[in-house]
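A single protein chain has been removed from this complex, and every other one stays in its place.
The block that comes next holds chain A.
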Amino acid sequence: GKNEYDLLVIGGGSGGLACAKEAAQFGRKVAVLDYVDPSPQGTTWGLGGTCVNVGCIPKKLMHQAALLGSALKDAPHYGWNTAQPVHHSWSVMAQAVQNYVKSLNWGHRVQLQDKKVKYFNMKGSFSDPHTVRGLTKAGKETIITADNIVIATGGRPKYPTHIAGALQYGITSDDLFWLKESPGKTLPSFILYVSLECAGFLTGIGLDTAVMMRSIPLRGFDQASMEHLTQMASLVTEHMESYGTKFLKRCFPTKVEKLESNRLQVTWKNTDLGTEETDSFDTVMWAVGRAPDTKTLNLETIGVKTNSETGKIIVDASEATSVPHIYAIGDITEGRPELTPTAIAAGKLLARRLFGQSAELMDYDTVPTTVFTPLEYGCVGLSEEAAVQCHGSDNVEVFHAYYKPLEFTVAERDATQCYMKMVCLREREQRILGLHFIGPNAGEVIQGFALGIKCGATYPQLMKTVGIHPTCAEEVTKLHITKRSGLDATVTGC
């Protein structure tokens, strides 16, 4: 018989909702399934996916809370009579953040309703290529059929299950943002940007925080090259260290136990010294990577191919899986950046190709991004290492500068790690391959330049652009010292 829906989207996150709403614009019959399996600690949340509930949004708000802590320290230099030190209340912040997130959940439900998209709070699994079985929390079953199906179920944090006590006693980012009470002395473990960002804001609001890392920071941040962020990553972590976060480098945990006091005792191996060490914490947070939850989807039954190592769904340039009429977007897809804006864009374009007579494919090239550590890191394009690997060090020129934001001067803040670099081709045109910026408001700075790079911006064009004074971003238009020259790259004066 005829399928009930034109489009069924499994997963109500950034990609899924964008795709569904766009398809509805074309007058199509669309349904969305969204369901959150509670975390091992029992945390769950509403419609909107990772970004809204346990990702970008609460992360940035808590990052802001930490930044405001810095502002409170700066304020007396600027004449404000705030008493120091100021105490922070986790529960006030968490409540405010959670309330805002809930308003977004609500907003998404209203939007779906307005656009006449049917929403099911159910967990989906495939019966056949056009049929999905939806299951509610209570166990009630609904069968849904659709002409086209988009899988956008994203990922969930991994647990290092080989470590005793990890699953039982540790939390992840899924739980952190929903804690009603302060995590106290925390140990986010291993290094991914999630770990650094969380450690950053936890330190910023006054919590004793340590980060345990096995090897290099920000490994795996960019799928294109593993080692590449060494320079930028070390500047970021250097800043965090001077800011108060402790780093336990080249260590890996071996077990987590619960003490009588209800605190957690972590035992780890220090590979540098070859010793075993322990310490107690209130909270241990794992940030060892995210993995797609595809088991319950029943993908093998219908023949959707996944990458055997990562478990992610393999798609082509049009987001199509190995099964006709079944597509996948967002974090669940293999080889794509795990970012909200790319999922949204891919979702919209997919809907337009399916129902709007468009042929436009998603362009995953030169996607800008930002890590919201205490000193933010924004970047677009190739890293220095990737550029050298791709073009050879003789053909790559790196312009760089250490600068000091004006606002840091009166506040007497350390700007040692405020740094930027532009990676260009050396030949005549000097096309810009990548731009990297560490400093306040890194995201705001990088966005416009990302646009320029997409337009094929060259170094001479950037030099012709007049700076806006006084800002940090203007220093990008003044970059002129090359790494090759070995000259001091510190910006001096006006």
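The rule we apply is simple: contacts are C-beta pairs under 8 Å (C-beta built on N, C-alpha and C of every residue); 3 or more make two chains touch, one makes a residue touch a chain; residues count from 1.
Just so it is clear, contacts and distances are computed from a predicted model.
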item	value
Identity of the absent chain, which is to be given by its UniProt protein name, from "Small ribosomal subunit protein uS17m", "Dynein axonemal intermediate chain 3", "Protein transport protein SEC23" or "Thioredoxin reductase 1, cytoplasmic"	"Thioredoxin reductase 1, cytoplasmic"
Option from A:E4, A:D147, A:D279 or A:E474 whose C-beta touches the chain left out	A:E474
Residue touching the undisplayed chain, where the options are A:L47, A:A65 or A:L375	A:A65
Contact residue for the chain not shown (choose from A:V54, A:V97 or A:A401)	A:V97
Hidden partner interface residues of chain A, rising order	51, 56-57, 60-61, 64-65, 68-69, 71-72, 74-83, 86-94, 96-97, 100, 205, 339-342, 345, 363, 366-370, 378, 406-407, 409-410, 441, 443-452, 454-458, 461-462, 464-474, 476-477, 492-494
